[in-house]
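A single structure is presented below for examination.
Yeah, one chain of the complex is gone here, protein chain that is, but the others are all in their spots.
Chain IDs A and B follow the sequence of writing; residue 1 opens each chain.
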Amino acid sequence: MYGMGVLKGLSVTLKHFVNTYLDDFKYGFLWIGNKRYTTEVLPKRQSAEARGIFTVQYPEEVLKPQERFRFVPFLVYEGSDENREYRCTACGICSKACPPQCIWIVRANDPETGRPLRKPAEFYVDIDICMNCGSCAEFCPFDAIKMDHDFELADYDRTLSHIHDIQRLGKPVEYYARIRPSYHASEQAEILAKADKSARAKG
Amino acid sequence: MSETSQTQATQEPSVLTVQDAYGVLLERFPGQVRMDERQGYEGVLIEADSLLDVASFMRDQLGIRYLSSVTGVDNLPNGQLESVYHAFAGLGPALVFKVQVDRDRPEVPSLVSVWPSADFQERESYDLLGIRYIGHPNLQRILTWEGFHGHPLRKDWHEPYYEEELKPFASRHPDGHVYRAEDRNPFGMNLQYPSDFDPHNWTDIAQAAVYQPLQRTALESRLETETMVINLGPQHPSTHGVLRVVMAVDGETVVDLMPVFGYLHRNHEKIGERCTFPQIMPYTDRLDYICSMSTNLAYALAVEKLTGIRPPERAEYIRVIMAELTRIVNHLLAIGFLWNDVGAFFTPVVYAFNERELILDLFEMAAGSRMMCNYVRVGGVFEDLPDGWMEKARRLVYDRLPRFVDEYERLVVQNEIWRARAIGVGVLPAERAIAVGATGPLLRGSGVPYDIRRVEPYSIYDRFDFDVAVRFNGDVYDRFMIRFDEMRQSLRILRQAMEQIPDGPVQTGKKNYTIKVPPGEAYHRIEAPKGELGFYLVSDGRPNPWRYHVRSTSLINLTSLAEMCRGHKIADVVVILGSIDITLGEVDR
Partner (left out) sequence: MADDLTHPSIKVPAEIQGTVRVATWERFYNWCRSRSVWPMMFGLACCAIEMVAMASSRFDFSRFGMEVMRASPRQADLMIVAGTVTKKMVPQIVRLYNQMAEPRYVLSMGACANGGGPFKEGYSVVSGVDKYIPVDVYVPGCPPTPQALIFGFIQLHRKIEGQTWKDYTWYKNRGHGEEIPLPILGPDLFDPRQIALIEAAAISEQANVEQAAG
């Protein structure tokens, strides 16, 4: 019969419609008072098992980025905010590896001898060029530059704020450990193993 | 719908091997054809004067019916430009032939009369390298515009922000005082003008040139009514990006049509030639931005062909899994957008995006980004799959996606309105499909069971059991149904790969931002979701490629748009365009 095909298609949309509400009940989305999912339920509601359509109600609910997620780069520093010790040694590998060449590094010089030091005096990333590819973090031999998770960067002006300088790029190692726990843990383990080895070699 | 889909395992056997074919050519055209003796190069060099004869001989006598890629190379040190062709008979590797001409008088006979698939590619080569193809029916600039100064891919042509020949640039380290490139340009923008440019007396020839080939048809038309030329795009609600289609219409009927490109021309190849080999990888993401994993894979395979690096076993499997997931994403979106164009506004797209989000979650988990994955590396992949990835992927591949594909098919496939719009519309016969260089679902929808995973297996595709989907009517409906067949085959490959995947390392050798590449050339093609995606690389031994060319699927598939649309209504043009499935990032590069 003419029109059956259309009805058959509409039955699929109806199924999705009903399933969405069934899922809502199943995952504890109550109608009165509880307008948001809790952080435990949110991933379940969006898994392969869920049947209905789902929405993340950003900004009230935030979809947490995966651990490997990469946005613009940041520099890891140890110590406190006033007394930052960047891991960066100004070796320049990131700026060489960067495909669109958006990393600019000025190496620090010893004020007395004028010899180059193993730390950056200035460090810039032009985030209007950066393609979030993660090459800098991938090739950095000192685990000094990492890709950030913070994506809330929208603003009204780009002339002043879109070239990130070293002050803006620096983030504490605790932040890094929080956003990439397994990477941080494996790096720490590596450092410990190395120290252990060298201690044994000496002793 | 499996009863209507027929599958065929292999092609007709090729009569000649490529080496035999070269032998025949050398014998038949002495003095005109000689082997390319340069180290690392393959194929034959043909004198420009006899190119047309040799090409017709190849097509008619040697059965080489499909010209895949046409491009050019600027051999600046020799003062020569080289036009490079890759053609295929059926099974097996490419037959490569080249024509070398003087840089001062770069004239090569056009092969459009022998293989129509050369049409856009010759125009591109003319635009970017300045090789003039004599006898081309419409030799205009294609990616830049008529009137643009110079030919950008020539090695002595420099862009306005030119800094150095090769990356990495010296200004970044150790004395990298930051500046914005536009601040050093006299116009404050990415601009430069030839010294004889007079802005007061400039006539805008770009627009007139676009309409000129269509006005010819308008005059030839013998109908009483007036033929009108109208534009579709570049800003247009159909969701295919900034493609512009110029049509000559008689009432509502399309008399002739020409796609106009270049609105997303991002200088991929010029930038690629400045980058080192590994630096190009993230740029390939942005070629076909819906299937970045496949483009990554194609590029990595091309470099591996050039260097001889082999990835470890586990990496091969991971690559296949990613590539097939990408194929599913692409086909879901292709179908969704196609339905969007017929008027099923957004519901199918919403459902497709739901599943896509789940697959993108997997990509984000493994590669760190939803769309621009940058996951495949030369000699392996970026990093091993994280914990829990495989489990998540299995649930998707074994349970959810097969169910969804069936449901998605049920959503519209029997819809009478859709069938009326699709069946018998935009027919492309098999012979023509091969001649115009159509690949992928477009070719297989026309009844040609040609799948590179089968005819020239790359990576580890020879280990999997799958069928080459093919349908025979060559209309919009078949091209659309074939995508469902292919998704099912992809799921089949995925299930096998997930069962067989071994443990082990995922990267050969140490990671570095430069790699050693021997001098030579390589062309590698894969069966990307949209069709044949090829990368042509020429290395001169430096860390950067001398020539980097993308044989773009979408651009060459569009060659057939005009002949599919003639005689149909304007509304059908959008549907036919949707059934080809293009990504503008890849068309314009």
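FYI, a residue touches a chain if its C-beta (ideal position, glycine included) is under 8 Å from a C-beta of that chain, and two chains touch if they have at least 3 such contacts.
Since this is a predicted model, take the numbers as computed values, not measurements.
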{"item": "Residue among B:S113, B:N267 or B:N473 that touches the chain left out of view", "value": "B:N267"}
{"item": "Omitted-chain contact residue, chosen from B:R370, B:R410, B:R463 or B:K511", "value": "B:R370"}
{"item": "Residues in chain A touching the chain absent from view", "value": "46, 53-59, 62-63, 65, 71-72, 99-102, 126-132, 151-158, 162"}
{"item": "Residues of chain B in contact with the chain not shown", "value": "143-145, 147-149, 152, 159-161, 163, 180-182, 186-195, 197, 199-200, 202, 204, 206, 234-237, 239, 241-242, 262-267, 270-271, 274, 282-283, 286, 289-290, 346, 349-350, 353-354, 356-357, 370-372, 584-585"}
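The rule we apply is simple: only the chains that are shown with their structure count from here on.
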{"item": "For chain A paired with chain B, centre-to-centre distance based on mean C-alpha positions, whole Å", "value": "32"}
{"item": "Partner chain B, residues of chain A touching it in the complex", "value": "2-6, 8-9, 12-13, 15-16, 46-49, 53-54, 65-70, 90, 92-93, 95-99, 101, 103-107, 116, 122, 124, 126, 131-135, 138-139, 147, 163"}
{"item": "Interfacial residue positions of chain B with respect to chain A in the complex", "value": "167-169, 172-178, 180, 275, 278-283, 285-286, 347, 350-351, 354, 357-358, 361, 364-369, 372, 374, 382-383, 386, 392, 395-396, 399-400, 407, 410-419, 511-513"}
